[in-house]
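The other protein chains are all here in position, but one chain of the complex has been omitted.
Presenting chain A:
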Amino acid sequence: MATITGVGAAPLRKEDLRFLTGRGQYVADMKRLDMAIGVFVRSPHAHAVLKGIDASAALQAPGVLAVLTGQDVAADGLGSLPCGWAITGKDGVPMKEPSFPILAQGKVRFVGDMVAFVIAESIEQARAAAELVIVDYEELPAVVGVLEAVSDGAPQLYDDVPGNLCCDWALGDEAATDAAFAKAAHVARLSLINNRLIGNPMEPRAALAEYNPGNGHYTLFTTSQFPHVVRWLMSALVLKIPEQKVRVVAPDVGGGFGVKQFLYGEEAVITWAAKKVGVPVKWVSDRAEGFMSDRQGRDHVTEAELALDENGKFLGFRVHTLANMGGYLSTFGPNIPTNLYAPLLGGVYTTPAIYCNVKVVFTNTVPVDAYRGAGRPEATFVVERIVDVAAADMGIDRVELRRRNMIPKEAYPYQTPVLVEYDSGDPVGCLDRAETVADVAGFASRKAASRAAGRFRGLGYSTYVEACGLAPSRFAGRLGARGGLYESATLRVHPTGQVTVLIGTHNHGQGHETTFAQIVSERLGIPFENVDIVFGDTDKVQFGMGTYGSRSLVVGGSALNKASDKVIAKGRKIAAHLLEAGEQDIEFEAGVFSVAGTDRTKSFVEIALAAYVPHNYPLEVLEPGLEEQAYYDPINFTYPGGAHICEVEIDPDTGVVRIERYTGVDDVGTVINPMIVEGQLHGGIVQGIGQALCEAAIYDDQSGQLLSGSFMDYCMPRADMSPHMDVSTHSTPCTHTPLGVKGCGEVGTIGSPAAVINAVVDALSHLGVTHVDMPATPNRIWRVIQNATLPRALAAE
């Protein structure tokens, strides 16, 4: 009997053996004999006219093979970086879509914008030569903040984008929302900033490209979360070379968090350059370069209003957001603060009328795109913060207010007024459980103890929902997606009955090699050890949209499940033939085909062998071999959610916030591997704590220079800042994914910032504090206390 390691088991992660023993294959470690090294010359100015580039001295420098500039790009007729989403604004006005050249043309629009590519025999030579490239800039005034960018007289990034406004977008019924406000007993108001973040995966970006003149084939090794999409967009739209002649490999990738799910100019330039110079070309970003070129996340300025009746029932919700796109439209850029944001403003509540207006704005900063959570953390922060503000305004307990407005479990499926229909969920159940685990009952005495020690203790709630498993293609198409969002899997059963899975998602830390093997083990009843997962190579894997938006298990896992169905169906036919029974009488369980009601059986291994040694086989009606492929396009998003409770203690003398306890009870649907889910939650929560307490990309508002451009100034959350986290699941299976899964990759990051800030505000509420912007740094907390409306003496009760 085969030992199945299936759904619900928690084996150690298969991939960790290679990661922990230094056997991973990363792009930066790859070498080719005659490889050249490239270095990008990047703009030191946030906004400037590019008047000319003199590369003559650089070309004379030792070891230099080529210096490529925007002029060469134009001369070769190359395309610009495409935007994968074409959103449409109010009144049907399409978004403004200025070109995003792979090397700057005419102007530079952020510090780090690429101006030239210098290729030399060694990194030292390339670096030295890069310093010899003379670029003639005519500096222009820069604008980095959204409020400034849309004001009169602001520097204009593009001649044909007046007011720097990419799109004035809206969702929801404005009239119905206005009507709700007209009859409200109370309106809660909140202005907030969602701070800009820099993803900083542990492995910086890197690429190595080679060209074979013998067959015209290009190979690009790159740190990507979606190699097939890189191949597609880069070959068809940028380099204009045949797609079948391009192989893109994303080998082991050391973390992505969204940063690596875009087509980058560097990838296209390097692939193009490899043919031009005739030797393989490699580029590895260093950390400083990553800070100024990796796509960044968040950066919203928002005004929100919540209308309530006299009992605290939510009547209407109105949100106005300015979203920063940076200097250009990145692959998913305009989709994030619109389609992935506004549809989540319903939260877990029955708010009947919602209207959201988003102004998508260009500024002289690094392009902004998806970063773990992408749009949903921003939405959750607005919703969960304003609920607390409303509760404080109306003198209703914030948990009670949530309960009064939560969608009851029985009301699912639940259609919100903002497009999405939640298939399943139990927010009340998650909240109940979280309150118990967090020992909310004991909070009052812990608070009193803190107060006696001169410190302020607070408790914060975030009862959130998100939409992931990107995405139903038809739905996405209506919202402006230019591609589909299905996933594909091939299940290749070898003659021995062992299995290789070729899947279009990309594993860069999520544990897919383990989770997906568990699915196959469960479905085919074969040992977990007999299943290997292959991904990340367009020459091996048929196709794939990649990994982001918590889609890998939800969409990729569903494709794999569907391929398993097909393998079992074919196996059943083979078994029927071998067992001389009708196909309808063949049962399959735990790796054994049997004739119902008899003891006649064939194991999965015997069936596999028969498929490849078809001596006794129905060749007239059935092909030999046992390999099936499936594409799965989801019929809805999935809606994980949950209740997070954070408890903080604040030292009022320094403003330092310490997280004392953190509880998460999350509904991620069916749990395949609880250990991996827990790990995803831990990491996600810490990332959210980072946003809430310490991370901020700060630009100088005059020069547009990134001030927080290194780890000495950009504060990543550290282990010693991380609290003990008590995470568990309270699952309602998804009703439309075949395995009932909902995805868990982003929930921690989505739920946690609001929980942390709500706890901080709660701790300071006796001073009259109603909001604290992120990150809640010691200085900011101290300032908030200094400016508090209630005098401290009075507040001391």
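Assume a residue touches a chain if its C-beta (ideal position, glycine included) is under 8 Å from a C-beta of that chain, and two chains touch if they have at least 3 such contacts; residues count from 1.
One rule holds in what follows: contacts and distances are computed from a predicted model.
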{"item": "Chain left out of the displayed complex - its UniProt protein name, from \"Paraquat-inducible protein A\", \"Lactate utilization protein B/C\", \"FAD binding domain-containing protein\" or \"ABC transporter permease\"", "value": "\"FAD binding domain-containing protein\""}
{"item": "Touching residue (missing chain; options A:16, A:124 or A:139)", "value": "A:124"}
{"item": "Options A:32, A:240 or A:783, residue touching the unrepresented chain", "value": "A:783"}
{"item": "On chain A, residues whose C-beta touches the chain left out of the figure", "value": "124, 128, 286, 288, 653-656, 693-694, 698, 707-708, 711-716, 718, 721, 777-779, 782-783, 786"}
